[in-house]
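Please read through the structure below; I'll follow up with questions.
A single protein chain has been omitted; all remaining protein chains appear in their positions.
Naming follows writing order (A, B and C), and every chain is counted from residue 1.
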């Protein structure tokens, strides 16, 4: 039986995930959409016979022809929808952040734990990227020894005018924070943020920033976020272990020699860099829903990321180290 | 309407393509299979409700619930099935070689031309590889100037005991020959083959071989086939143009520094290297069938490749240059 | 006229520099040696006719047949010898550190300034490395825009038993500190040090360490020192500018494909990595002495490096940021 999926939010990311769900047409079918802008949902449905439009996300989540929910609405609305899906015992994929406050994340974790089984997957797509998976495997294999340092650079060529300094932490660095936790297999215990001279291309934006995260077992993650890097969308990662080092390679198909140089290509945006990871992420979610399992990034991962980004924002304000304290990790997530 | 596909031949490649077709379940459905070993076809059907087993490829091609045919049977049987599909006016995807003789290839081209439209796609999957596509785009863009030389190295770690010296040409080099024609946008007019000292790992196999192909406009393709290269499955390609050079990059996700070295990974086999290209190839075929078009490698490409491999085999025997003469290319293929 | 050089200290580095001076036999000749261990100096002289042994460094510096002095004795003795050379108005090359305390460095700067001309060159050989020079040129050319961040990783495969935790700062990181100042063209104003989990290969050594240096114009230098990195002697450097990034490339002559990998070589020790830089450094010093000029790293650079390493050591102890305050830079050094 194909999983009947309802999509809450049909903005840019919502549309891309809809396209992905349609390519999985044997495994799932999109039966319902909703959007804060009802006309956007209606426009979407017109092109797709058999897709019903619901007046609200909550209506959609409650609908009988919806087995599972994909939430790509605005971040501030995530918690409400995810909690509703849990209440309805329906699997839910939620784009990051899981929720914008530690309290809401805690509420989701509590609800899911009360449920006794995992229903939530959070959209940390890097975990589905082949290169990051190789990096993690190398750590697990012991090839480079126990990890000591993780470098992560997250560089965007530019950001829209609506982008704020805090978004560099809760929207952008959140991916590096999650992948640090995942690669190191460890939790954050302290955060410091340094703010180098501003890149003049970004006006008054606090950009770049350097986030230093201490992990409970002593490894340190050094994260750079640069959102006006101009030259491309460049995601760098390196783990320094006790006996070796593993580094994300350039992912470039062809080297051109021309005019005194040899050159390869740097991705232009996150789509180009992470499209295959997004594809695998959505397919994995659909398959896990179909198989009544849940293997992707969890509510706990969403909770931990939100706690860490909150601490980072505080560290920027008070200009010194912030200790990170988390609730105990429920057994459901081990 | 999903395209109803019949698969002739359910050996190793057939199984992989079946898997690919199943992942395209909204676009197509597999309705029929056949195999020279009927029990293999039956075993396949058992696992797939709704798939009928036909006693022969010809029966399958004629069946009413088959809209399009995918041929992955033994090379020597391809011509018969492709001709039958053309006769039935059914689109057909045929693994390389299109046919094992120039005469049979000619017969297929003639039949398709008589038909007035393209029905045949040949399995030259490299044309769907992202790196080769970048290489071709660089030529088209004029970035490196007009092409003068194309280097192609096709290295297998090892081959099974059943592999013969001639297969290095008609089974292995055929991919390099096709991709040379495609990248250079030109036809072969002469072929020379050199045979270096044999690799002792291959026993009496004539391995490696160096094929030099002259193209009609003067570019030269230098092709190496090494089928006992031991270290990995390594596909190298480089175009030397009048003002620059473009080279396939290493496709490796992570660099590891360990024990005095920095190292990346070489693919272990053709699956690892070309799986995404095979996926795109089959999807493109299914979509073109659904859209009543045909855009992939054509009968003419299959014909040209078989003529060239035939000439290369002759060049090995007579130990000197063989002129390649082809029929005029019908308008259908321009 | 060949410059007559006296060498104070004929330990490991002293011997290597002696070898370098001998290769410059048309430009200079070694006329005198001394060593705390007089027998070592005598052994050296036995093999070199015409080289006189002096009972002490001060005697050597005062000798009439010594035009210029090369100091490679123990760090704690540097200040005395350099001050004596300045007093004698003789050019002096001093291995790093210029002196072990800020006070002694200040004394040297003051003496040289009083002299009215530069006599001192400090052994920061990275400034003579072709790759670092390219990096600096790229910044100067504006290719990557104004620098925002400098990453520097300094990894030794291992260190002798006599190596102490503080040496990671004043002996090892000192090179990264100097090269950061030189590449960024700026002075240090604050330092923080993070200490990740210890590498178990180093016993009780505080290793690795992460030094974060703020520069007066706002750029940040992120320095990693790992002295038990096992896999090789690896010097990494990257400058993130406003519009681009420049990174030291791997310096490796041959790529080998073998056993499923493609691999290059990581240098085994500092000699292998920096030998050509040491050669150029010594030759440049000799030529500048012969030409009555002084162009290499100055007393001021030695002073600034010692101030910064002192601050870094304090930052480790007090576990927070230390402000760095330097005297005004005398005009002699601009």
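Going forward, contacts are C-beta pairs under 8 Å (C-beta built on N, C-alpha and C of every residue); 3 or more make two chains touch, one makes a residue touch a chain.
Computed from a predicted structure; not experimentally measured.
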{"item": "From B:32, B:179, B:205 or B:245, residue that would touch the chain that is not displayed", "value": "B:245"}
{"item": "Contact partner of the left-out chain, one of B:148, B:290 or B:332", "value": "B:148"}
{"item": "Chain not shown: contacting residue from B:226, B:252 or B:298", "value": "B:226"}
{"item": "Touch criterion as defined above, residue of C:26, C:116 or C:328 at the omitted chain", "value": "C:26"}
{"item": "Chain C residues that touch the omitted chain in the full complex", "value": "22-23, 25-27, 130-131, 134-135, 138, 143-144, 243-259, 264-265"}
{"item": "For chain A, residues in touch with the removed chain", "value": "231-232, 234, 250, 252, 257-266, 268"}
{"item": "Touch list for chain B against the chain that is not drawn", "value": "145-146, 148-149, 151, 153, 155, 192, 194, 196-201, 208, 210, 212, 214, 217-220, 222, 224, 226, 228-231, 234, 240, 242-245, 320-321"}
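The rule we apply is simple: only the chains that are shown with their structure count from here on.
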{"item": "Length of the line joining the C-alpha centres of chain A and chain C, rounded to whole Å", "value": "44"}
{"item": "Rounded Å distance between chain A and chain B, as computed from the means of their C-alpha atoms", "value": "39"}
{"item": "Separation of chain B from chain C, taking each centre as the mean of its C-alpha atoms, in whole Å", "value": "58"}
{"item": "Where chain B touches two or more other chains, by residue", "value": "250, 252, 257-259, 264-265"}
